[in-house]
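All protein chains but one are shown at their positions in the complex.
We call the chains A and B, going by the order they appear; numbering starts again at 1 in every chain.
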Amino acid sequence: MSLSTAELLRVARLARLRIDEEDAGAHAAQLTGILEHFAAMAAVDTTGVAPLAHALEVTAVTRPDAVTEEIDRSQLQADAPLVEDGYYLVPRVIE
Amino acid sequence: MSGAGSFPETLTEQAKALAAGQFSSVELTQHYLDRIKRLDPQVNSFINVCPELAMAQALVADTARARGEAGPLSGLPYANKDIFCTAGIKTTCASRMLANWRAPYDATVVRNLAQAGMVMLGKTNMDEFAMGSSNENSWFGPVRNPWDLERVPGGSSGGSAAAVAARLAPVATGTDTGGSIRQPAALCGITGLKPTYGRVSRWGMIAFASSLDQGGPMGLSAEDLAMLMNVMAGSDPRDSTSVERPPEDFTSQLALPLSGLRIGLPREFNDGNLSAPIAASVAEAAATLEQLGAKLVDVSLPHAGMAIPAYYVVASAEASSNLSRYDGVRFGHRCEAPKDLADLYSRSRAEGFGAEVQRRILVGTYVLSAGYYEAWYRKAQQVRRLIQTDYVRAFENVDVMLGPTTPSTAFRLGENADDPLTMYLSDIYTTGVNLAGLPGLSMPGRAVGNLPVGLQLIGNYFGEQRLLQIAHQYQKQTGWHLARPAFAEL
Partner (left out) sequence: MRWETVIGLEIHAQLATASKIFSGAPTRYGAESNTQACPVDLGLPGVLPVLNQRVVEMAITLGLALGATIAPCSIFARKNYFYPDLPKGYQISQYEDPIVVNGTLDIRLPDGNTKTIRVTRAHLEEDAGKSVHGLFPGYSGIDLNRAGTPLLEIVSEPDLRSPAEAVAYMRSMHALVRYLGICDGNMQEGSFRCDANVSIRRMGSEQLGTRAEIKNINSFPLSKRPLPLKSNGRLKFLRVADRWYRRRGSMTPTRTKPAACVARKTRTTTDIFPTPTCCLF
């Protein structure tokens, strides 16, 4: 189950991580090595075993429906990369 | 005694001395700040030191004490892993992504420690976003092991472990997702506790792998850890995964004798990976515990060998999701002049994250993606259940388990830099504990030459007091935990 360069680039795109084409091969090889090691799990018989998402299967803690937050927009936006009129700005999205 | 000063080293002794008026919190805090300034450039255990804040907190504590309002932890200093949000003070996770980010709130752990009157010396270095076992993955440079400055302190809580070992702080906070408190504690010769999942609130503790992360104390003795647990543990309405428990005093069982306790020795931990000298230290520790009245029992954890693959698949998957929020939009690093949204995301993230973090995000994204989810992520969660079942079954016959924390002592800086897989294997004895959500503790045993060795105790759910009790009795008997690196004399 070796990862091709194309697959690596596909995964990088899904993860929104820019990887230059010339580095993709090395990344693919490294990831292949790692995944090959983990593939040992395939040999374990897990028939009928329910997946464990959470060690302590806690039932939900809930909170009452009440407004409890005092929101100071200027404080929360103090370290924002680009803000105008209270909006976070990103390069224009065509919709 | 620490360095050239006349201050006791452990939290317990310092608390007594403060109560007896032997010195003030201001003096004690100044002592540590001076040592940090003088010596930390060689170790790099702190990302951010907070002298003004610390002195202000120390003064408040002294004033409270003068009014008769001091609590058990009033005025005692600690170092805070830079993964815990501290309002108004940078919290970086040792990443370029958050290099200048100030949290608008305190983590619950931080708030609890502040309310108890503790003094925060600063934020300690760590592996970026808690991913690593050597503290070489930090935007702020690697941390060095005070026992041998050419070697790693372990990770991800490497800064906290090194600071305590170098006597730059008496105690520190850490976090443990696959061994990140226990492994650096082992490599640095200190004591560290990963509590049961749900014991310590994760509000404000920046997430790596949400179902595995747990915050905990690190220090020179079990006694000190118990003091900290009294303040760190507790359910929190802001953390749905924190567990409501009846109130308990973690120091209350420390002095109890070990007679009748059944200590399991998992045979799978004595495998080909374990170095012979460490195996010998563990065997010696087992014999000591037997002398102290415990009974040794052979146990088996048949799926122990699958802990690393299951852990890395699950942790990477959760991490890839938890780190999606770092996109350059609302906070954190943003690339220069993004040409479109895709460029904003992919370049900000590629620039903001280091190599190991990117590697794990790629693995995590891969195992969750269409066509692979069943074979990888779901499979890993099934194996996780098998690992948990192994522990539950073993605990029917024993009260705790004893084994090594790591397969070898501290390796050299750069030794495993190009070999992530070998790096991952330092966690072979610790990751299963996180997958099962159990508590685990590492304490120093007999060293190998100059290099510390960690002994791991694994407890049943919510069995921290038993771990602390055993560690305390062992420490009283052997004194290995009092060994000091030459660096501590400086």
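We adopt the following convention: a contact is a pair of C-beta atoms (placed from the backbone, for glycine too) under 8 Å apart; a residue touches a chain by one contact, two chains touch by 3 or more.
Source: prediction; values computed, not measured.
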Given B:L113, B:M205, B:L254 or B:A286, the one touching the chain that is not displayed: B:M205
Which residue of B:A94, B:A107 or B:L362 touches the chain not shown here: B:A107
Touching residues on subunit B - with respect to the absent chain: 85, 91, 93, 98, 101, 103-105, 107, 202-207, 210-211, 237-241, 317-318, 320-321, 323-325, 327, 329-331, 341, 345, 365, 368-370, 373, 377
Residue ranges of subunit A at the interface with the undisplayed chain: 13-14, 16, 53-54, 57-69, 71, 73, 76-77, 82, 84-95
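Throughout what follows, only the chains that are shown with their structure count from here on.
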Between subunit B and subunit A, distance of the C-alpha-averaged centres to the nearest whole Å: 24
Residues on subunit B engaged by subunit A in the complex (per definition of touch): 100-102, 104, 196-198, 211, 237, 240-241, 243, 303, 305-306, 308-310, 312-313, 320, 324, 327-332, 334, 338-347, 349-350, 353, 358-359, 361-363, 365-366, 369, 375-376, 378-386, 388, 420-421, 435-438, 461
Subunit A residues within the subunit B interface of the complex: 3, 8, 11-19, 27, 30-31, 33-35, 37-42, 44, 46, 49-56, 58, 60-61, 63, 72, 75-76, 78-82, 88, 90-93
